[in-house]
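Right, one structure below, let's go through it.
Apart from one protein chain that is not included, each protein chain of the complex appears where it belongs.
Chains: A, B and C, in written order; residue numbering restarts at 1 for each.
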Amino acid sequence: MVAIIKKQSDLVLLLCFAAAVLAGPVILQPFGAGYPDLLQKFAIFGIFAIGFNILFGLTGYLSFGHAAFLGIGSYTAVWTFKLLSMNPLPAVLLATLLGGLFAALIGFISLRRTGIYFSILTLAFAQMSYNLAYSVLTPITNGETGLQLRQADPRVLDVAFGRDYGAVLPSSDLFGIDMTGYPGFYFCAAVLILCFYISMRIFRSPFGMMLRAVKSNQNRMNYTGLNTRPYALAAFVISGMYAGLAGGLLAVTDPLAGAERMQWTASGEVVLMTILGGTGTLLGPVIGAGAIKYFENIFSAFNENILLNTFSFLPETLQHAVVSVASLFVGEGWHLTLGALFMVIVIFLPGGLMEGVRRFGVLFKRKADSDGPTETQPASAE
Amino acid sequence: MANFTKVSRRSLLRGAAAATTALAAPTIFTSKAWAAGYTNEPKGSTVTLGFNVPQTGAYADEGADELRAYQLAVEHINGEGDGGMLNTFSSKALTGAGVNGKKVVFVTGDTQTKSDAARASAKRMIEKDGAVMITGGSSSGVAIAVQGLCQDAGVIFMAGLTHSNDTTGKDKRANGFRHFFNTEMTGAALAPVLKNNFGTERNAYHLTADYTWGWSQEGSIKKYTEQLGWNTAAAVRTPLGAGDFSQYITPVLNSGADTLVLNHYGRDMVNSLTQAVQFGLRDKQVNGKDFAIVVPLYSRLMAQGAGENVKGIFGSTNWHWSLQDEGSKAFVKSFGQKYGFPPSQAAHTTYCQALLYADAAQRAGTFRPSGVGKSLEGFKFDGLGNGPTEYRAEDHQCFKDVLVVKGKENPSSKFDVLEVVEVTPRAQVEYPASLLGGELGPYNDGA
Amino acid sequence: MASILSVQNVNKRFGGLKALDEVNLEIEPGTVHAIIGPNGAGKSTLLNCFVGRLTPDVGTVTFEDHSLIGLAPHEINQLGVSRVFQTPEIFGDLTLLENVMIPYFAKRDGAFSLNAWKPMAGQNDVRGKAEEMLADVGLGEKHAMVANSLSRGDKRRLELAMCLVQQPKLLLLDEPTAGMARADTNNTIDLLKTIASRGITMVVIEHDMHVVFSLADKISVLAQGHVIAEGAPNDIKGDPRVQEAYLGGAEI
Partner (left out) sequence: MDAILLQILNGLDKGGAYALIALGLTIIFGTLGVVNFAHGALFMMGAFCAVSIKALFTLEKVVLDPTKLTAWGTPMEIRTPYIESWFGDVGVWMIDYSVPLSILLAIPVMLFIGVAMERGLIRYFYKRPHAEQILVTFGLAIVIQELVKSQFGANPIPQPAPDTAKGMLDFGVMIGFDAGNVVYPAWRLIYFLFSTLVIAGVFAFLQFTTFGMVVRAGMADRETVGLLGIDIDRKFTIVFGLAAVVAGLAGVMYTPILSPDYHMGMDFLVLSFVVVVVGGMGSLGGAVVAGFLLGILQSLASMEEVKQILPGIDQIIIYLIAVVVLLARPRGLMGRKGMMEG
């Protein structure tokens, strides 16, 4: 009985999620975030964070090098565009595969260690990738400038199917639908929903339970006849594939791959997204990713003029005082807001924004009705 | 997910309805509101420009100075303030009544000096804020990345501080324009000054930031100094952001080289120069000659960070506030009065770019990228602080005199760190457009 | 009857210290075999050699027909050896039900299975088994609780359930009543007796002689890495070497 209810509630969750994602342009319009590029970023970094959460949220392995797979995905996708076709499908597919392949390689070595030693190993691999991509590997990565498309690229599949982009620089298109702007967002959104569904299946599977067991007690697992290493590696590879996919999508919506995508700060960003949203929850990482990207793109855009306008209802001296304080936190000060936000969240809501939602829900429920205790769900993974 | 278990059927239906609206949304939004026009064609009484500058990261101060200059430029174009260089500008199309009858407004973004972030903020300004032109930036990687984006989106890009050849060479685009000079010009301008000061028999040791701009700079200096008869002892690549460069500097000490060329910019330049001086290179004698240090690309803002270490060290710069032509004086005056200190070269080039764009749009009578571009192509002007200048049609690169500067021995204030040694005339730094390769391609006006 | 676990000439040194010295041990199927000895006698070292945590320097450990030398803990468990730890090792962040389902999956699907697409909701048989097992050890009511919130005694019971759900051929218990109150100890003894009556072979390491003599069919006494005595409980009680090893041996 419980099982059936759960299955239904998952379906509802998935449908709500899909609806919310697809309605993103409308929902986010009033917040100033309803434009294609940011929507695409929400979806793509949502995917990245969902994947990272499968590793970190379930197994507890804190990787500080996942940006490397994101970068590898982007480079793969751009190279696929250059060599094969401007269709996003092969690009995304190959990006996912290569992300997974590199994850298998790096994961195999790094998972020989646990705890912070594991974190440092992944960090080391990612930083090596970044440093080399920026300098020595420039023939492959085009270094600082980033890998770009050229008119003269071969694109053998496109040529074979008789597609000619003429004199302009081509952009990625799915059988004639241009992948920039809103169509690009809907493509990413569809992938995001799919990824969310996959992650949900993993969370609700015996495999997912095993991953949580890895986090809980590896020793017990070993003496229970379970080999922890392949479980952790599988989670690492899956999250690497998610990262590769996200990197591929970045290139699909904007065909340029830069090395700084692989820097440790980028790896740190996805950690922050996951924790901010709620580690080990299904929805949290997506929300965390959205929050950080929103800050980065919207808060940084406030400048003194906008502030002066906002506070123009105040008397002039007060207006200037308020603006000078506020401008510490927006525009060039948006990092400050972000840092303060991390602290506030961790101090007061260790479970991330999802815990806030949950607490709010509990509060609301208590007020609304008191129809007996709700059943404790056996799966704590939410 | 306890709170989702109780979602009612009704809310589910609501969700479905929202989803339908969303699916319909793309047709609303992409119904080519600008059909037959061009990207972000201004319809109202204002025209929006996008200022994309580094507000966080190592170049944040430079970015802040750029932003100040842009604000000043907007004021002047809209007829506020003292008019600055509009009064000295050879083209008199702008009258202080905005552009094409529209008042200029602006939006800002943070490039973070990262290609991804720069493109994201440029996209926001294009897609959300309706910017018809993007300008700014403080590094070549970002400039090239944003230039490519603007080409695809169908808006004009007026590059900020970008010194790599590639911006108007290998990676040039029809929609992109650069006022700043490049490594090729630096090489051509510096070489004769180096010859006069250090002779033709020098053994040069290069330390080069290990990325595209560094290599470009190293290549140009090598090319022109070797033409003078200099020998290149070694060219060593250093990681970007190395911090401590001592491990690259000590090999110079006993290498037999008598000249050190630091192909670094920003913090790398500050650190490598400070440390080179610390290792006694400025006071050293090799082969009976005084050891020389050269910093090909100077930035006054950054030179302040190196303090007294810049004294006597040669380099090139796009512009300096101590210039005495009417344009420069007018600009320094209005900038200094507004902010209390003199503008940097980054501020100057971005101010010029904003003015040049506005002027071109005014002369073209439209903001359509191809229209503005055509009126910029081959445009000859004067009065913007660099003497007679031309926007070359073949590669959208400005050609003008190049300043060779030297760290000042007795600065009168903390802004007064460089002195102009020579103004290398434009003819000497000009090169054929074909030299650097690349294709402009056609203008893109957007859909 | 052939022994289920056979330990021959096992030696283990830690640096200069000889922890196990020529240990020989035969565990017969269906019996409860207790290993006793003073602190530092090498009991835990020996147990660790059974489960793959330590590898003996010399000697063989054979379970049924398999040599256990060089096998990883999970491989040994897959052969049918389960272990209860001195301080309960459980999945603290998971519910009791999950704690017991995991070992069952391990038994059914092997050491690694990428069953990421099967929903847990469809695993009613496993769930049923686990609930049954929890009820067996008296934790049926608490199946939805998080394991960390249990009392120490309940944790040990849970760990026992986790081992039993695998239907092990050999169950290793490391001081199963350590730190328990007398009443709890007696409950545990009863529980273990029930398990023994089902024919599961057990090896028990224990300090508490009350427990040992209530449970054991056979006792081996370790001292300074040697097996100094072996036999039925009554024989051991009277053995002077054992009394000497326990320094006065008042407890015996």
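By definition in this document, contacts are C-beta pairs under 8 Å (C-beta built on N, C-alpha and C of every residue); 3 or more make two chains touch, one makes a residue touch a chain.
What you see is a predicted model; the values in this text were computed from it and never measured.
Displayed chains that the missing chain touches over the full complex: A, B (touch as defined at the top). Although one chain is not drawn, the whole complex shows that of B:Trp230, B:Trp321 or B:Tyr357 it is B:Trp321 that touches it.
Checked against the full complex, the candidates B:Leu86, B:Ala204, B:Leu262 or B:Ala306 give a single residue touching the omitted chain, namely B:Ala306.
Within the set A:Leu11, A:Ile140, A:Ala160 or A:Ala340, the residue that contacts the chain not displayed is A:Ala340.
Residues 56, 62, 109, 112-117, 120-121, 123-125, 127-128, 131-132, 134-136, 264, 268, 271-272, 275-276, 279, 328, 333, 335-336, 338-343, 345-347, 350 are the ones on chain A that touch the missing chain.
Not every partner is drawn; the one left out touches chain B at residues 57-61, 64, 210, 234, 236-239, 241, 243-244, 246-248, 250-251, 253-254, 267, 270-271, 274-275, 278-280, 301-302, 304-309, 321-322, 329, 332-337, 340, 342, 413.
In this text, only the chains that are shown with their structure count from here on.
Between the Cα centres of chain A and chain B there is a gap of 32 Å. For this pair, chain B with chain C, the centres built from the Cα atoms lie 72 Å apart.
Shown for chain A are the residues that touch two or more other chains, namely 6, 377. Per the touch definition, chain B reaches chain A in the complex via residues 1-5, 7, 11-12, 15-16, 18-19, 21-23, 25-26, 29-30, 55-56, 60, 63-64, 67, 106-110, 114-117, 119-121, 123-125, 127-129, 139-141, 144-145, 148-149, 151-152, 166, 171, 210-213, 237, 239-240, 439, 441-442, 444.
Residues 5-6, 8-10, 12-13, 15-16, 18-20, 22-27, 32, 34-38, 41, 131, 134-136, 138, 143-146, 148, 151, 167-169, 171, 180-183, 186, 250, 254, 256, 258, 260-261, 282-283, 296-297, 300-301, 303, 305, 331-332, 334-335, 357-358, 361, 365, 374, 377, 382 of chain A are the ones touching chain B in the complex.
Residues 51, 72-74, 77-78, 82-83, 85, 89-95, 97-98, 101-103, 105-107, 109-124, 127, 143-146, 162, 166 of chain C are the ones touching chain A in the complex.
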